[in-house]
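For this depiction, one protein chain was excluded, whereas all remaining protein chains were kept in their positions.
For reference, chains read A, B, C, D and E in written order, and residue numbers begin at 1 within each chain.
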Amino acid sequence: MDHPILETPPALAVFPHTDGSRVPYKVFSSQEIYEREQERIFRGPTWSFLGLEVEIARPGDFKSTFVGDTPVVMTRNEDGSLAAWVNRCAHRGAIVCRLQRGNAMSHSCVYHQWNYGTAGNLQGVPFRRGQKDMTGMPKDFDPRHHSLRQLRVESYGGLVFATFSDTVEALADYIGPQMRPYVDRIFHKPIEYLGCTRQFSDSNWKLYLENVKDPYHASLLHLFHTTFNILRVGMKARCIADERHGLHNIVMSIKQPEPGSSSDGAYKAQNIRSYDEGFRLEDPSVLEMVQEFDELATNHIQPIFPQLVIQQIHNTLVARQLLPKGPGHFELVFHFFGYLDDTPELRAMRLKQANLVGPAGYISMEDTEATELVQRGTARDAEASSVIEMSRAAPEQQDTLITESLVRRFWVGYQQLMGFDGAAPQGVRA
Amino acid sequence: MDHPILETPPALAVFPHTDGSRVPYKVFSSQEIYEREQERIFRGPTWSFLGLEVEIARPGDFKSTFVGDTPVVMTRNEDGSLAAWVNRCAHRGAIVCRLQRGNAMSHSCVYHQWNYGTAGNLQGVPFRRGQKDMTGMPKDFDPRHHSLRQLRVESYGGLVFATFSDTVEALADYIGPQMRPYVDRIFHKPIEYLGCTRQFSDSNWKLYLENVKDPYHASLLHLFHTTFNILRVGMKARCIADERHGLHNIVMSIKQPEPGSSSDGAYKAQNIRSYDEGFRLEDPSVLEMVQEFDELATNHIQPIFPQLVIQQIHNTLVARQLLPKGPGHFELVFHFFGYLDDTPELRAMRLKQANLVGPAGYISMEDTEATELVQRGTARDAEASSVIEMSRAAPEQQDTLITESLVRRFWVGYQQLMGFDGAAPQGVRA
Amino acid sequence: MDHPILETPPALAVFPHTDGSRVPYKVFSSQEIYEREQERIFRGPTWSFLGLEVEIARPGDFKSTFVGDTPVVMTRNEDGSLAAWVNRCAHRGAIVCRLQRGNAMSHSCVYHQWNYGTAGNLQGVPFRRGQKDMTGMPKDFDPRHHSLRQLRVESYGGLVFATFSDTVEALADYIGPQMRPYVDRIFHKPIEYLGCTRQFSDSNWKLYLENVKDPYHASLLHLFHTTFNILRVGMKARCIADERHGLHNIVMSIKQPEPGSSSDGAYKAQNIRSYDEGFRLEDPSVLEMVQEFDELATNHIQPIFPQLVIQQIHNTLVARQLLPKGPGHFELVFHFFGYLDDTPELRAMRLKQANLVGPAGYISMEDTEATELVQRGTARDAEASSVIEMSRAAPEQQDTLITESLVRRFWVGYQQLMGFDGAAPQGVRA
Amino acid sequence: MSPGTMERMVQRFEITELFDRYAAALDNDRLEEWPALFVEDCHYEIIPKENEDAGLPAPVMLCDNAAMLRDRVLSLRHANIYEKPTYRHFTSGLQWVAVDADTLDVTSNYLVVNTSQAGVSAVYQAGMAKDRLVRTPEGWRFKRRRIVYDTSRVQTLLAVPI
Amino acid sequence: MSPGTMERMVQRFEITELFDRYAAALDNDRLEEWPALFVEDCHYEIIPKENEDAGLPAPVMLCDNAAMLRDRVLSLRHANIYEKPTYRHFTSGLQWVAVDADTLDVTSNYLVVNTSQAGVSAVYQAGMAKDRLVRTPEGWRFKRRRIVYDTSRVQTLLAVPI
Partner (left out) sequence: MSPGTMERMVQRFEITELFDRYAAALDNDRLEEWPALFVEDCHYEIIPKENEDAGLPAPVMLCDNAAMLRDRVLSLRHANIYEKPTYRHFTSGLQWVAVDADTLDVTSNYLVVNTSQAGVSAVYQAGMAKDRLVRTPEGWRFKRRRIVYDTSRVQTLLAVPI
């Protein structure tokens, strides 16, 4: 990704400050900027999350998904390796794989039955050599030059990623030394896929990234805990942006484990308290928590730019996939999972805690509401900018939830990738 | 509003004649022209109608509406004064006021609870000074510089208007000496708000203005009166465009009051006549009329550019708000009202006569049908023009309904505001 | 149609090869290209199919339809001649004819009752001469200069076409000597109109033309015959592109008539065969075929560019009208017909065979599915190209169904019309 | 079966018969049959939920006797210009109480799907109906029908009654 | 309760049972159950209102016996390529007359909402059904079902019967 400055019309987007504390609202509504994002971000030097390895466990398993808004299929080859290809026939461009999920050792385009292997290699063209006196394909037609567009694929901890870039570093390096330990924290043993739910929002995909990078909003927008007087004992915060570019980060809320807290739910009692003037849950079981990690974190929210957000909230585990659908829309796919060795009780608890997250989540439904409020509020004011100041004076501070540092860091990294500043863009390379 | 000619690409829109008698259809479908209208008209030197004072009678009352397509909230301050602000949070741009109507002495944005006074002034930022060892907002953060965008607000006769312009004249002067007497005619005593109805049309907002400035269509498009042989005795017409710019105007149909006409409905009988070949209403009460103004006008239609049309038809009183929703759509909000001192009978009659106007109105439903027919008919012919000739030879004539003078005058004023001609734009200033 | 090269921005669309074997996907999604198609193709030197003469048999009969996406009405004048005009009022641009079909000796625009003859000539303007002291239209207003935009209309074999072009050759010459015999084959005697069905597809109109010009897909996409083991005896193919420009063509599948084949359905038995492993139709009557042409062709598919596809499949006869609706959509109108002298049995068979074609057709429903798969597959890859190679080495070969020659020829003709190549565009003139 | 059950079954059946006749008349362009489903001294009204919730009276249609219903049909047939809609009414959530032996107060949800001349079908309006039915020699008829619509943004126009 | 009332209540109940079975079969991908709701010697047709109103016969689907219904299902299962729809049928405006003790002529409104593979639900088609039901040992069955659809612009294709 080496874009000479000239190539960038200065007018496309101007960030008034260099620290990411002012974001022109145009980036949320401009079709032109959206097109560039597809090129420089989703087809640029980044790795996009496609899904979980367990979704395609057996050879031939496949799943249709997207990199940005390009339809892509991820597959498991016969030898167990992973593959991904653009879902566009090499012949006349039809979607080849028409199912969301399935198992097939080859993929035929329905239009003229061109046939591809699980890796996207063209292996059959009907009537290629004609028939009787019919000529078929010309002599110089070489199937090897007409495979599906194949992407680089790698997985880390069971998370599958793909990239259009030949130059971006290996996935593990892309995730990087700062973020890997937190990915490892969740993906430290074999997982079980529990299904997915989808949410469609009429707002720009970056508003969702801003949202997950913004712990400042948590206690202010999501009133579930405070309304029901759920005591938050000795919370410790951790907010770390990837120092290389600020595009990935981790946000955690940690509490010291306390005597009696255990998987038998005894933790419940002291976790709930009601005040005379307050409301209380009749059945607080939805908020139980079984400690299953060394560090007792109620929340672990970790965006790996651009398409993944790893989430642990109490005992729910989700890999969220973020898919842009034009400047004004995005789709979220929540991949729920547990661990293979979960007890039935723990598995049941993970499912019950699905009430907390996703489109109907007690502590998440407000997020898409908020991103849509911003989309509608800013549509007519493309030239105005947001004001992102919280804890700007203490950029180094990582132990607070009352901060917008991660948001500012994100925007600086975004500008570099998009070539929105005079600095020679390093993209996400260290 | 001083736009050097250079700034205006000559190609954007060309009006073949200087007298407004030829309008390029492009102005009804071009996104580029629409964007300029938002800037030069709705954010330019004009006053946009927001609603009625009685809609927000008590301190804290508010209503969400629009200036052009910018979301705006009008409020009543504690001291009884009026305010209006752009409904976009100064922090990260969310819609602050999420309700259409209500009462609140302050407005909190749900996203991070920034809190604003009824006048849009920022009065609270959570964690502004941090907490314990959290830093909060930087020292140089001054709330006074982060209020909501506040608009100039004025009311005339109980009609509330707002403007983005610092230079446009006072509202009363904007309405002007020619139009004020007609506004006063309707708003001469305290009114009672009766509710609103809304209509959404798939056509350009200016097609609706053309329609209300076009008495020529009245008897030709609306066949209710003629079909039911409703006698129109000695009608006198009055069509006056604001001489300064032609953007506002008044259209009235006046009849001399006749003996026997009174609120007891005795007027009915002679008002209806049936012919053997014709149709007749079984219950003509919908067309009764009680004289309540010196001048007995069956119709009083008065557009105050760009967002208001004052209407009196028989005894229905409506303030119509015209809201553009992109080049191909507009919304109409009909604000029905009566007078505080209405008798129950008169109030009932006003409500019954709602059958005449609005989305289901006997003599109005055809208007949106017509504007949509024009939108569809002209979409592919952006470069073609309409032919607006009726009574072009008698521009001074004001006592006829068979004229398109008001339409021509409108387009001349529109061109000036938009900088669509060589003349130095005077906008709507005298 | 003479477009200097300069006028054509080289970037608008680049065809990598000159033989039509590589088509940039951009042509299926670009709004700019779509706009140019409306100008250079649908308003250019082409004849667009409007409907069948029998649809407007009596004087005053009319039908609303389109040329490209311009609303057009075709009418039958009092003297029996045909007319067509743009459905846009000369006054202020409203759709004049608001019905899909009907009979009227004149057409009044509802907005101000301007009245037009069946040929689109302005014949009445209300209050043209004013009334009493009202002035009416200016003296210099000449109705003859304010008729509806009238198109050239011609019919061939009962098929009605119209054009905006003054220079394009006569219709019969436009269809041309190669194609006329095949049109004559179907339209050789008086027809009976049986009604129409409509289909709306979320894909580009040219994808449908590609589809009907592509016999290669027939046996591969449409699995009805093969699934039910319907024997295809001694099929002979005929694929001929109009040598002048390749925009029109004929595709036929011919079999030698066999003893016993007749209208009594005895043909059925041998036409169906079942295999142990296969599926069979319980009631194969849908595939019966009565020989009614010298040449026993099961399929006759003949596109007359740009809006017509003549179809005979078994005994179903259809004139398909192809209407673009923006870059990403088209509408198909299937005009079903038979012959005036059909026996009740034959008429019943034609209707039963409607099961084969149209939106629910056993051997056609896949076509719109395929075009939409291409639209979705190519949307993000505007700069990529299709690979159209089948039988490229034998362009002269006309007796095979395994070919994409017609598709390549089409694209070459399209480039010329659109001015997408350096060659001086000859359009479709010989 | 509890004693009251059969009575309510019959009431539900008879209410449903009336509603179905109502839908069949409006949805199949038999507008002339519509006023006959009301008693002469009736009240018919279409009002946005927005006003109803705020206690404001402004309606889009208001008839205080059956003559006005017939006038509306006459005007739609002979005077007004509009693109003829093709409605399809759907009802649910039927709730009612018997005020007396000959009077029922009924509420229900409704959905009206409309198809344009171009052949596109879409949700046109949703809302609830607040009705009073009275028993007549011809069966149950509407004494009062108040259509309270959710879809406050009326698309283009509302010509044919809901 | 008037004597005729119970008879019509039972008829409405039985018609509704049939319609609900019909909807449940088509809407839950049990196409194979669909032909069994017709008698062998039946007529099934889907035709646009546009043609019906003009007295023109061109249909989009036409079966003149139950074998053709089974063939349609077989072809949908094994031959045709289409994006599998998920329909939901809704019915209203039920009107009927008893031709004789064993024959009912029924008309009704219908709405079909479809959900695409992408998970978006939308109005797919609205219209009316003109049916003839006959009594059989298995209960009421369709002797004739004519689907007259308003939505003349069929979106993409119509694979699964209405």
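One rule holds for everything that comes next: a residue touches a chain if its C-beta (ideal position, glycine included) is under 8 Å from a C-beta of that chain, and two chains touch if they have at least 3 such contacts.
Keep in mind the model is a prediction, meaning the values are calculated, not measured.
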Touch partners, limited to displayed chains, of the chain removed from view: A, B, D, E
Hidden-chain contact residue, picked from the options D:Asn65, D:Thr86, D:Gln125 or D:Thr156: D:Gln125
Of A:Gln38, A:Ser108, A:Asn121 or A:Thr197, the one touching the omitted chain in the full complex: A:Thr197
Hidden partner chain, residues of chain E it touches: 6, 9-10, 13-14, 16-17, 20-21, 23-24, 27-28, 86, 88-91, 111, 113, 115, 118-123
Missing-chain contacts mapped onto chain D: 1, 5, 8-9, 12, 48-50, 90, 92-95, 107, 109-111, 123-128, 150-153
Touch list for chain A against the chain that is not drawn: 100-101, 193-202, 221, 223-224, 227-228, 279, 281-283, 286, 331, 334, 336, 351-352, 354-355, 358-360, 362, 365-366, 368-369, 372
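What we mean here is this: only the chains that are shown with their structure count from here on.
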Shared interface partners, meaning chains that touch chain D and chain E: C
Geometric centre distance via CA averages, chain E-chain B, whole Å: 49
Interface hub residues of chain E, defined as touching at least two other chains: 48, 50, 81, 83, 152-153
Junction residues of chain C, two or more chains touched: 98, 100, 110, 198, 221, 366, 369
Pairwise chain contacts under the document criterion: A-B, A-C, A-E, B-C, B-D, C-D, C-E, D-E
